[in-house]
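Quick one: structure below, then a few questions.
With one protein chain withheld, the remaining protein chains of the complex are depicted in position.
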Amino acid sequence: MGNAAAERTYREVMTREAPAPATPFEAATRDFVFGEVWPRPGLSRRDRRWVTLTCVGAADAPEPIDEHVYAALNSGDMELEAMLEFVLHFAVYCGWPKASHIEGVIRRQWARIRQERGEEAGPLPVLDNAALGLNDWDERIRRGAEEFVDVNLIQAPRGETPYTHAGILNFVFGHVWQRPGLTRRERRIITVACVAIDDSPMPLRSHVGAALNSGDISKEEMDEIVLQFAAYYGFAKGEALGGTADAIWAERDR
Amino acid sequence: MGNAAAERTYREVMTREAPAPATPFEAATRDFVFGEVWPRPGLSRRDRRWVTLTCVGAADAPEPIDEHVYAALNSGDMELEAMLEFVLHFAVYCGWPKASHIEGVIRRQWARIRQERGEEAGPLPVLDNAALGLNDWDERIRRGAEEFVDVNLIQAPRGETPYTHAGILNFVFGHVWQRPGLTRRERRIITVACVAIDDSPMPLRSHVGAALNSGDISKEEMDEIVLQFAAYYGFAKGEALGGTADAIWAERDR
Partner (left out) sequence: MGNAAAERTYREVMTREAPAPATPFEAATRDFVFGEVWPRPGLSRRDRRWVTLTCVGAADAPEPIDEHVYAALNSGDMELEAMLEFVLHFAVYCGWPKASHIEGVIRRQWARIRQERGEEAGPLPVLDNAALGLNDWDERIRRGAEEFVDVNLIQAPRGETPYTHAGILNFVFGHVWQRPGLTRRERRIITVACVAIDDSPMPLRSHVGAALNSGDISKEEMDEIVLQFAAYYGFAKGEALGGTADAIWAERDR
């Protein structure tokens, strides 16, 4: 892809002019990341953004977070509500501290966008507690176990430990995965990127496997996720993610 | 747990008023992290803080580090000396750069607390070189190998490589683990959180196994550590830590 096309992609994705590259890294950003990766078919720009936002949020380099959050909102690809829902899902899989940082960035970049557009940016309204879901604990745990099975395609753990009981059954599957605001497929894309960053072998295998075996993400889409992820989180972890997806797919074929 | 109880826990832990939640992430912070995780019995608030400080230090999102360091010191749960000793231990297991950052935060938050209390905050006194431990190399390496066995419950490595010789036997077990200022149990909690962040399989297994098999940390306490850790570093690595602890415990029972 020529420079002009790469610069156009940069403009569309980042919602600002591409800087003239002054270093090999900047040249590769233009030629590889924006020239080769972002314009590929097979995955929507919104889906590529979920992968990218997860990567920059986890990498927690300040500027890339600012730039990609701004671009996601400013492009109109993501609504504010979806971005804030993303933060909660990201917190679960990449931890609270990085989520806290990216949430602050979303608020600041949103205020900046409103200001650039000459709009008022008041405080967000306090959320309704009814949105917190079931408060019959037995029912919540039961429903959490069901959701666990639906999402992971394996048996739910018995709630024998604080992690599985208060964590997995009550909160992660008893509430977070059931929330509106992001589709299950979007939650899968974000989760796949998170477990690829983590690269603990078991969660990596189980979430990539469930994404593929549920049919929510095709192998071709997963291959695109792998490349988008490798660009933003490196070819080392990219190889681990790609290898895991390939191994799961090969097993399925047998 | 109702909102009022969650807000009271927030106040006790963070030593400031809980913000009104305006996003899904903030609602879950109140309801899950402060409503469900922190108030659990089975692990002291100081121990939960070691896990949390390790997680926010490793995640290196600026605001959470500031807030949790301030809260740990301002609550009186941690003395300044213990916090500074934590930095050295954390440096060993999560690397010097993040430790350098959190040490700067501790100095700044401590100065802020002193100021809020109307106290003078002079420079810290320079430490005594005698505190650096044994300076007979043969004796130090011998004693380091002993400490390695005591802590890890496995054979010490022969000092065949710079890492095992100058690193493990001389410094990590020849000095750091033997320092006063933190109990061995506290060092274990911090180490377990660090290796869970890292999740290199061998160190994860060996430190979690030694913590349990030494009796320094009971299985019930480890289960609480897993949940506290999952809340702050994410459920992906939380699953790897919990799975490792469960596997070790199951083996032990056989």
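The chains carry the letters A and B, assigned in the order they are written, with residues numbered from 1 in each.
FYI, contacts are C-beta pairs under 8 Å (C-beta built on N, C-alpha and C of every residue); 3 or more make two chains touch, one makes a residue touch a chain.
If you're wondering where the values come from, they're calculated on a predicted model, not measured in any experiment.
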item: Residue in contact with the excluded chain [from B:R30, B:R143, B:H175 or B:R188]; value: B:H175
item: Residue of B:S100, B:T183 or B:S218 touching the missing chain in the full complex; value: B:S100
item: From A:L169, A:L212 or A:A231, residue that would touch the chain that is not displayed; value: A:A231
item: Touching residues (missing chain, whole complex) on subunit A; value: 22-26, 28-29, 32-33, 36-37, 40, 42, 55-56, 59-64, 199, 201, 223-224, 226-227, 230-240, 242-243, 246
item: Missing-partner contacts on subunit B, residue numbers; value: 60, 84-85, 87-88, 91-101, 103-104, 123-127, 129-132, 135-138, 140-141, 158-168, 170-172, 175-176, 179, 181, 194-195, 198-204
